[in-house]
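Only one protein chain is missing from this complex, and each of the others stays in its spot.
Letters A and B mark the chains in the order given here, with residues in each chain numbered from 1 onward.
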Amino acid sequence: MFLTKMALKNLARNKKRTIITALVISLGIVIFLVSDSLIVGMEEISIDNNINLLTSHLQIMDKNYWDNKEELPLNNLLDDNLLVVNQIKEELDIEKSTKRLYFPANINNGREEYPISVIGVEVNTDSEVFKLEQYLLEGQSLKNGNNAVIGKKLANLMGFELGEYITLLFKTKEGTFNTIEAELVGTLDTSHPEINEYHVYIPLQDAQNALGLDGKVSRYFFRLEGKEESIPVTNEINSILNRKSSNIKAYNWEKLSEDILAMTRQGNIENLIMLIVIIILAAVGVINIVILSVLERLEEIGMMKALGLKMREIVYIFVIESAGIGLLGSAVGIIIGFIGVYLLTNIGIDVGSITGGETTFGIPIIDRLYGGWRPNAFIFIFFFGIITSVLASILPARWGAKKDPVKAIYHK
Amino acid sequence: MKKVILLLVIFVFLFSYSIFAVTADEIIQKRDDNEYLKTARVESKMVINNNNRKLEKVMISLIDGNKALVEFTNPMDRGTKFLKREDNLWMFFPDAEDVVKLSGHMLERGMMGSDFSYKDMMESEKLTELYNFEIIEEQEYQKRPCYVIEGIKKQGAEATYYKRIVWIDKERHIGLKEELYAESGKLLKEIVVQEVQEFDHRWYPTKSVMEDKLRENTSTEFIIESIEFNPEIPEGTFSLQSLQ
Partner (left out) sequence: MSLLKLENIKKIYQQGKIDVQAIRGISLEIKKSEFTTIFGPSGSGKTTLLNLIGCLDKPTSGEIYYDGSKKLSTLSKNELSDFRRYNLGFIFQGHNLIPVLTAFENVEFAIRIINEISKKERRKKVLDILKSVGLEGLEERRPNELSGGQKQRVAIARALVKNPKLVLADEPTANLDSETSEEVLDIMLKMNQKLGTTFIFSTHDPQVMRYARRLIEIRDGKVTQDKQGEDLDVPH
């Protein structure tokens, strides 16, 4: 306790140096907190985008379809007028739903082929659930009849202009080639690269006809009041479905957004890089300050050894001193970080002009990016700053404590 | 007399009907039997034309029933091998020194960048089981008398093409031209035989060209340089070990 008190008093010996080192640590912590907030914000956006453009709040599909859904299979489909869906909508008071039929195809412009996903959408209900219309770049949205809407990037890639006919080549369930020729009526420029490059939307009826799958769809989609509702509603739907002991199951957006959650993992890698930056900043600062202190206090170290202090007690003094710097730096960092994150979440930053509307970090982005809160990040980084300081101080402190007391006392 | 005439008419009608009905399948079967190599060693060449770019691939194939081993010998692909056994296809890449089993979507890609898909090379079911064939015309084609036969996929049959129209040489039992259609009626591929040759009292197409009708300026020529019938095939040739 006495040594601890003394170590903390030592912090005041060279105030300037202590403050600068602490501020370096604070800087690292602010960078971490701000970037973490941005990552949380980006996750938020990409989740919303995902819901609006790809997954909706919840879907129902055949359990076996779920297992192979990435391949867009043509078996384990659902009837397109399932009674249970009407029952669910009535019982749970859900108004907005639609259905789609997915299948893989090659898009062909007479010179090249490119593999894409075709989505047969129910023209009059799709926009109740999905927000594709908001991202229409040219032309108009899908209508009934022989027409298609595709991503702008895909259109550019294949050289399609509005009004031209696109050719889709695919196989029916029986493995027989079939083609669809549809007039391109609109192009999409969404914040989702997958849609821009790989999706072709055609009317559900055309898809069903061409595949020989009349009255079949891959999945049903529902829009709820908010995304928080999706888990309870999914559970309720599943209990209704279980009652019917059907092979159909409901899945919420979280379950459907596994790729986005993978992005989160990538975000964590960015956090890891930030952490390494902080470690380096803090470690360099702390090592530097401990070495300087040791050199300055050689006589004192010698005297303390003469008084009978053991090596580990002298190490302890320096380590506690560094912990103090870490504590100071972390505390200041957290306060500034808090302000930064507060501004980020409330005011946001204009990224449209920075990125030119393109995507960054592989995550879809809108014009203004808002940060998000993650209280755990604050708690974590607070202790992280202190622990890093402590760990960084151990080696130079040992170096100091090892000094020969005679040389330490008489070093002049 | 009337009765006799009626009988004759009925008989002729039935006879001709049955002749025609049976003949379409028979003609196809005969062509397939003729073009089917039971045991052979074939040296062949594939010329892939894609928008003025030309790729040549040379290969040696060993065939025994429904097993086949193909090895490429042109510099770019030297050492690449395919092994087909029944419905399975494996590929060996010398660069990766690895054997890969091709399945699913991979089988629909063009083989080695050609217009033949792996699936085209793999079809082993009898065509007459998949399609209802009908003679639609008799016609002279490439100065040879030909049957023009149209096959429509049978209901529920798992065939890649919905419709095929074949020009078959009446005497030599070779398909001189074949058109392959999608269910929508769109012509997808066209194969035209450009050269034929007689081996062992048996006519065989030695040069054919396949065009992908959905893509301009692409075609694949398939040229047979030599065929050795009933060669000696060492045991174990069609094993996975022989791929490496």
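In the analysis below, contacts are C-beta pairs under 8 Å (C-beta built on N, C-alpha and C of every residue); 3 or more make two chains touch, one makes a residue touch a chain.
Since we're looking at a predicted model, the values are computed, not measured.
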Q.
In the complete complex, the chain left out here touches which of the visible ones?
A. A
Q. Which positions on chain A touch the chain that was left off?
A. 2-3, 6, 9-10, 12-13, 299-300, 302-303, 305-311, 313, 404-406, 409-410
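By definition in this document, only the chains that are shown with their structure count from here on.
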Q: Measure off the straight-line distance from the CA centroid of chain A to the CA centroid of chain B, and report it in whole Å.
A: 51
Q.
Under the stated contact criterion, what part of chain B meets chain A in this complex?
A. 51, 104-105, 108, 153, 156-162, 182-184, 186, 188, 214-217
Q. Which residues of chain A touch chain B in their complex?
A. 71, 104, 108, 110-113, 167, 169, 171-172, 174-181, 210, 212
